[in-house]
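Reviewing the structure listed below.
Only one protein chain is missing from this complex, and each of the others stays in its spot.
The letters A and B name the chains in turn, as written, and every chain counts its residues from 1.
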Amino acid sequence: MTSNTEQTTNSTNGHPLLDVKGLKKYFPIKKGFFKKTVGHVRAVDDVNFFIREGETLGLVGESGCGKTTTSRCILRAVDPTGGRVLYRAKSGATVDIAQLPASEMRRLRPEMQMIFQDPFASLNPRMNLFDIVSEPMFVNGIKSRSERADRVAELLQLVGLRPEYMQRFPHAFSGGQRQRIVIARALALKPRLVVADEPVSALDVSVQAQVLNLLLDLQEQLKLTYLFVAHDLSVVKHISTRVAVMYVGKIAEIAPTDALFNTPKHPYTAALMAAVPVADPRVRSKMIPLQGDVPSPANPPSGCYFHPRCPFAEAVCKQETPQLQEIEPNHFVACHRAKELELDGISAN
Amino acid sequence: MSTNLAPPVSDPQNLPPTGDEAAVVLPDIGRDAEAIYVAPNWKLVWWRFKKHRLALVSGIVVIFIATIALLPEFYSTLPPHESDSIRSFIPPQRLRFFAGDGTFLYVQDVKGQRNQKTLMMEWVPDEEKIIPVKLFARGFEYNLLGLIPTDIHLLGVENPDSGQKFHLLGTDRLGRDQWSRLMFGTRVSLSIGLIAVMLSIFLGILLGGISGYFGGTTDLIIQRLIELLQSLPPIPIWMALTASLPRDWSVEQTYFAITIILSLLGWTTLGREVRGRFLSLREEDFVVAAELIGCGKPRVIFRHMVPTFYSHIIAASTLAIPVMIINETFLSFLGLGMRPPAISWGVLLQEAQNLQSIALAPWLLLPGLAVIITVLALNILGDGIRDAADPYS
Partner (left out) sequence: MNNQQPLLSVRNLKTYFSLDEGQVKAVDGVSFDVNPGQVVGIVGESGCGKSVTIKSILRIIQKPGKIVDGQILFRHNGDSMLDLTQLNAQSEQMRQIRGAEIALIPQEPMAAFSPVHTIGNQIEEAILLHQPVSKQQARKIAIERLREVGVPSPERRIDSYSWELSGGLRQRAMIAMALSCNPKLLIADEPTTAIDVTTQAQVLNLLRDLQAQHDAAIIFITHDLGVIAQIADFVVVMYLGRVMETGPVDDIFHNPQHPYTKALLKSIPTVTSESGSRLPTIEGAIPHPFNRPAGCPFYPRCIEMMPGTCNTSTPSLQPVTDTQSASCFLYHKQTDDE
């Protein structure tokens, strides 16, 4: 999509829409009768990235890597333990979402919305479509029913549902349609930032493309900025302008999509790509598995969290935690050996 | 269900084909697809409940019993405390239809004969005398619902001035009309059950909700309290508490105290359930979604969280009422709960507590049947509501 690059150049003025700095979220591990804290799960551990206006940042990683927690911290669905989430609001002011009091956060909510993974769990089964899609308007001050009804009809049409469905309840809809309803609700307040947490992974394969296309169309029409969280590399590659790879609560690599997929700089990124089963029997041999398992974020290894599984690990990797650094323009990697390694990405065939 | 398979080929607008609708499965509740699509949850529950015949019948029985509890005076034939020592232990008199002289509804009168050997009074039907009976007859005066003065009763003798009396369920040792006493007992026993359950539901939702929604130390304290209460053996505690009620308290005071005692120990189970629901609901995506669109806490709780377990609470309380009724009956039967002159099912059964009455007046056990019917009906109703509560299970 060409418009993506245009948007990133003409709308940023150097300031990203969202700038996440040193974000941390630790969950205490409690034990015993008195619930004493005996340790912490470092779900998100010093995460840094930014999102430019109008682009899609894909956040990819395996289960438990902290990508979902990161996305929820950004929307303050959970309170971060530390770090800053700088957001450039519509008013032009930059605010730190991580520190914002609840009342001010509520005022900011209309600007950022979320699409959930499971469309069966994210719609209140006791509310009909009108109530679901119009509730954001109602709680944010649009009390006139007819005004809301007009807007709901418009939104339903926008996401490809018939406005006549307004009186129906969620139980009347299939997974794909429900996800459209979730999207309509998210768009009700004309948000600027939409966080999509695995929005297609619960859908049937034949329905995923419909929802992905819809998300791309809406971005173009409404100039939305997406944070797209997923575990599926193919989906992330398809929809993202830039991609961030997470591993055990930390960012391993961030780069523009093509750069990341063609010339990955972090051994984990390369391994992840090599592990993806390609839907073509003729490229069979490329599936190179990574040894071992993902470490627990409650008890991560020393130094670089990836070193026990990394084929390129050296002594320094066991001792020092690598920092995220820009080794090429817009290409950030957290690896001690990033500059010297030649890693295989996914070439065009 | 097969009506919604419109072929998508000639769709006028550029919208997804209606074939999508085939992707959902509709519950078999005898409605067409469109009606189900736009049906709110309570309607789905009702439609499914209606398919459960036994529960529906139980519901009707429960409603009937509830009207008795509301209007015992209307259903009774004689004042419940009116005693007549001569007319003791009269067996039940059956309602009959079409007497020889054209009377539609009547009962056979009885006459007493002294048994020469045992010197006991024995009541035999008096073949010559009938007592004509009619619906909506005049009888003793009372205030309907405590407000409207009237003297209309469901059943009564045709001629109130004649001094005739009949006893559908016989009389007890003091010659009191057993039927009327059962009607009044229903009011007391049922209302104790209901009020005790409502109190414990209130406590359960309040404390369980606080515990589940706020968590932390509050949760810790409430949970330990529940564990403490649940670890106490209930029967000795009830006995101890009720035994400690002052003997000189009035009937109303005892009644009130017993209700409180029953509910104070009864809320823990529901409290746990509500807490668990709140804990899991807090993590549900649709609750998170509500918070993210800017709903305040009260709206999140009352609009999104609480409605999801309405039906479960209704089911739980329907199932809890019989337990409370049994508890009351049990306490009163032991002489620890309600005491004469109050009338409750437990008090009535207490009077049937000796061999003599079982041998001579087995009809005094009939209140037991009322307990069984009520408890069964409430249990079946509760099960029906519980099954219907989740129409998409």
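The working rule: contacts are C-beta pairs under 8 Å (C-beta built on N, C-alpha and C of every residue); 3 or more make two chains touch, one makes a residue touch a chain.
This structure is a prediction, so every number in the text was calculated from the model and none was measured.
Of A:273, A:304, A:317 or A:335, it is A:273 that touches the chain left out of the display.
Within the whole complex, the absent chain has one touching residue among A:16, A:110, A:175 or A:300, and that is A:175. Of A:290, A:313 or A:341, it is A:290 that touches the chain left out of the display. Contact with the chain not shown here comes from a single listed residue; of A:142, A:212, A:298 or A:343, that residue is A:212. In the full complex, subunit A makes contact with the omitted chain through residues 1, 4, 62-63, 174-177, 204-210, 212-213, 216-217, 231, 233-235, 237-241, 257-258, 261, 271-282, 284, 287-291, 293-294, 346, 348-349.
Throughout what follows, only the chains that are shown with their structure count from here on.
In this assembly, the C-alpha centroid of subunit A lies 53 Å from the C-alpha centroid of subunit B. Those residues of subunit A that touch subunit B in the shared complex are 35, 72, 75, 77, 106, 109-110, 113-114, 116-118, 121-126, 128, 135-136, 139-140, 160-162, 167-169, 171-177, 182, 185, 188-189, 210. Looking at the complex, you find that subunit B touches subunit A at residues 13, 15-16, 20-21, 23-24, 36-41, 44, 220, 284-286, 288-296, 299, 304, 307-308, 392.
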